[in-house]
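The complex appears here without one of its protein chains, the remainder shown in place.
Chain lettering (A and B) follows the sequence in which the chains are written, and residue indices restart at 1 in each chain.
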C-alpha cells in the first residue's frame, strides 16, 4: 500500500499524466511485486515558478518539463530500489516520452505497520500485504 | 508537532474539509495525547484524474470520494499507531460521514529533533514537546 506523489508543470493532457501514473505503477508491480490494485497516487500540477530545480543539475541539461516522483513504501533492499528507479525511468521515457534527464525520483521508507485501509489483510508473520508475492 | 496532509477530490464544502481536519486532530489528541494546539494540516484538493486508486482495492468496493491521509510525526509504538488509525476512521465515518472503505491512511515517522517552531520548548530528556502528557 504505497503512496506516490507526482509533481509536474500545469497544463499537460490527462492522457500524459495517466501514462506517467501507469508507468510508475507497472514498475512497482514488476519490481516490488506488489498486487495490481495496490495503486495509490496523487498528481500535483504546479505553476512553473512553483517547481524549482537547476536546469544544469550535475552538468546535465534539464528541460522545463521535469517530473518529480516521490514514493512512500515499506523498507526494501537497496538493489530492489535501484531496479525500481531504472524500471520507472524506462517506462516514462517510453510513454509519455519523457526525457530521461527530466525525471527526478526519491523514496521514503516506513515501518510496515504504518498503513491502513478498510479490508486490508496483512500477513501475520511479515506485517505486509497478505497477497504479496514472495 | 506533527504535519498531516489530506488529499481529496476538489469541490467539497469548507465544512466538510473542516470536519475531516478536526476528526483527525481529535484522534491525534485522544490517542497520541498531543497538546490541543499541536495542530498542523494541509489539505490538497485535486482534480479527479489526479487522485488515483483502484476502485476494488482488496476486493472492497471503493467510491469516488476517497480521502488519503498522510501523517508525519515522531516514532510511536505499533499499537499506538493502530489505535490512531482506528480513532481517525471512526471520527471520519461519524463526521463528515465518510464511508470507512474510502479512507486510506499512512504514517511517516521521524527523529524527534526534526521539528522546529519559534517558541517551541522540548523536554531535555526526551527531546519531544515539553507539554506532552505521559
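In this section, a contact is a pair of C-beta atoms (placed from the backbone, for glycine too) under 8 Å apart; a residue touches a chain by one contact, two chains touch by 3 or more.
All figures in this text were calculated on a predicted structure; none of them were measured in a lab.
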| item | value |
| --- | --- |
| Per the touch definition above, residue among A:15, A:108 or A:121 touching the missing chain | A:108 |
| Missing-partner contacts on subunit B, residue numbers | 1, 3, 14, 17-18, 21, 36-45, 72, 108, 110-111, 113-121 |
| Positions on subunit A contacted by the hidden chain, ascending | 7, 44, 46-47, 49-54, 56-60, 68, 70, 78, 81-82, 85, 89, 100-101, 103-109 |
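By our rule, only the chains that are shown with their structure count from here on.
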| item | value |
| --- | --- |
| Length of the line joining the C-alpha centres of subunit A and subunit B, rounded to whole Å | 22 |
